[in-house]
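Every protein chain except one is present and positioned as in the full complex.
A and B label the chains in the order they appear, each numbered from 1.
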Amino acid sequence: MTPTVLGSAADVRTVLGDLSGVDQVGLEARAAALATRSLKKDAKRTAIDLAISMVDLTTLEGADTPGKVRSLAAKALRPDPSDPTCPSVAAVCVYPDLVAVAREALGDAPVGVASVATAFPSGRAALPIKIADTENAVAAGASEIDMVIDRGAFLSGDLLKVYEEIVAVRAACERADGSRAHLKVILETGELATYDNVRRASWLAMLAGADFIKTSTGKVSPAATLPVTLLMLEAVRDFRDAFGVQVGVKPAGGIRTTKDAIKYLVTVNETAGVDWMTPTWFRFGASSLLNDLLMQRQKLETGRYAGPDYVTID
Amino acid sequence: MSRLDVRKTYKLYIGGSFPRSESGHTYAVTDAKGGFLANAAKASRKDARDAVVAARKAFGGWAGRTPYNRGQVLYRVAEMIEGRHDQFTADVVAAEGLTRAQAAKVVDAAIDRWVWYAGWADKLAQVTGNANQVAGPYFNLSSPEPTGVVAVMAPADDSLLGLVSVLAPVIVSGNTAVVVTSYERPLAAITLSEVLATSDVPGGVVNILTGDASELGPWLAAHLDVNALDLTGVVDHDLGASLEAEAAINLKRVLRPSTPDWTAEPSLARMTAFLETKTVWHPVGV
Partner (left out) sequence: MADHAVPPTPLDYAPAPESRSIVDLQPSYGLFIDGAFTEGADGRTFKTVNPATEEVLAEVTEATDADVDAAVAAARRAFRGWSRMPGRERAKYLYRIARILAERSRELAVLESLDNGKPIKESRDVDLPLVSQWFFYYAGWADKLSYAGLGADPRPLGVAAQVIPWNFPLLMLSWKIAPALAAGNTVVLKPAETTPLTALLFAEICQQADLPPGVVNIVTGAGATGQALVGHPDVDKVAFTGSTDVGRQIARTVAGTDKRLTLELGGKAANIVFEDAAMDQAVEGIVSGIFFNQGHVCCAGSRLLVQENVYEEVMDRLKRRMTTLRVGDPLDKNTDIGAINSREQLDRITALASTGDDEGAERWSPPCELPTSGFWYAPTVFTGVTQAHRIAREEIFGPVLSVLTFRTPDEAVAKANNTPYGLSAGVWTEKGSRILAIADRLRAGVVWANTFNKFDPASPFGGYKESGYGREGGRQGLASYLTSSVLQEGETA
């Protein structure tokens, strides 16, 4: 069974109307319960290394320069210069006009170059501009595109428009040789405001062909939260049950500590299940998280608490 | 040679911090015999304005806490007052001219008063709220809710027990307070604000302005972002009447001046004066 194709606003209403509601208190209580899991020793070491390998190391600032991006890329490849056993991250994440710099700096290492696109972070631009933004990033060498949905359209009820834009951007990810940059769809959960909206937006994105659903741009607060990520993991689990298609999840923004990262991994493990416990299907959109993971990793190695001087700035 | 002590500087308490008055003014506070005690900050209308802003900012968070949590925070305040029993006793002796033994009893009473109010936090709704059985298929529930920012004119003479008796009932239900202290006997209030700052009370829930109620009162009474006005400490009848009239501009809830016996056990009135009642209906049907 392939995912339903939505051809009209009526289709959208039918499919989304069928979805179960979400009880806020119950969802948040489940997330809080998952957050009490305690991972020790080997389990913690495994979790830290897995989390490092899942990081999309990110810089999305107006002040970004080629120098900054090269520095980030070096860190992405070799997060801990004092320990070659430390895994590299999954990808770097940059603005489209710096994709080429990132690609060159990374060479042919197995670290992806994710580019934001579609008038990130606001998404407020006409569709042709968003498509051009996407095509430009793909042409420059992006292996992944992180697009934003049109929240204005969503909140004013034009869900079909949201869907059709995702479909169009996905098409713009195709390359001449038939391969395709993979598409992450940012829902900007902080602006969607309710869990019911997040569930609907998740399904809309998955039906439109998203490879990943992503919580946030990181430019709006609240960004990723554990309950919202739990909800999205339930969505991808149910989507695969319904249609046999697996979709990834990326929480982004506000995940700063190893403790946080472990809570997310536990949530993946006990909700969507072990199939998602890989950077192929789960990512962390983060910048400062990486150094905390490295310091915790060092502590497990040496038994001593580390400090900022013992990890590099990117 | 005897040791010189390090004297305290008395400042205002606004938004969890201790600023001096923006006017730079102070005034001399004397003890019951007329001897110099300290220079207290003389709060200006701008300080009052800032205090209201701080109280408004703190209101959502404070009202949104569980009543159990508010009760625990207030109980902790009582723990801290108890810990500073001697300091408060000295304040009361100086301000009110009581003997040490008498003042100690006043402090005891103030602590017990505070504990009494703390215990109301999670019970008020059970005693002042209720389900209503209306003549139709509807669920109907009335619940008390805090009104918002309350400006309080603290009792003029009773610098600790009276102060505690007007402040605790305002905040226990979730309101935030801007308190104008007794002009002549303000120092116990500042010691209390030190307690509040170290008792997990969020900044802005209580704001304490030492100064002249006849100067500050009109600004607070006319302030459109103040929801209620407690005129208890206003001694002058004409001032009280004019403040009540000013308060009508945005229909503040007003508690008129009074001089109760602060040693008597209170009723619910000082809590219910600053509570709204919200009644919710919902149909009952499958």
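Definition applied: a residue touches a chain if its C-beta (ideal position, glycine included) is under 8 Å from a C-beta of that chain, and two chains touch if they have at least 3 such contacts.
Note that the structure is a prediction, hence the values are computed from the model and not measured.
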Sole contact to the chain not displayed, among A:D80, A:D133, A:E165 or A:D211: A:D211
Tell me which residue among A:P84, A:P110, A:G178 or A:G307 touches the hidden chain in the full complex. A:P110
Of the residues listed, A:D11, A:D64, A:E270 or A:E301, which one is in contact with the missing chain? A:E270
Where does chain B touch the missing chain, residue by residue? 67-68, 71-72, 75, 112, 115-116, 118-123, 126-127, 139, 268, 282-286
What residue numbers in chain A mark contact with the hidden partner chain? 20-23, 25-27, 29-30, 36-44, 46-47, 50, 53, 90, 110, 112, 143, 182, 211-212, 234, 248, 265-266, 269-270, 274-281
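Everything that follows uses one rule, which is that only the chains that are shown with their structure count from here on.
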Can you check how far apart chain A and chain B are, centre to centre, with Cα atoms defining each centre and the answer in Å? 49
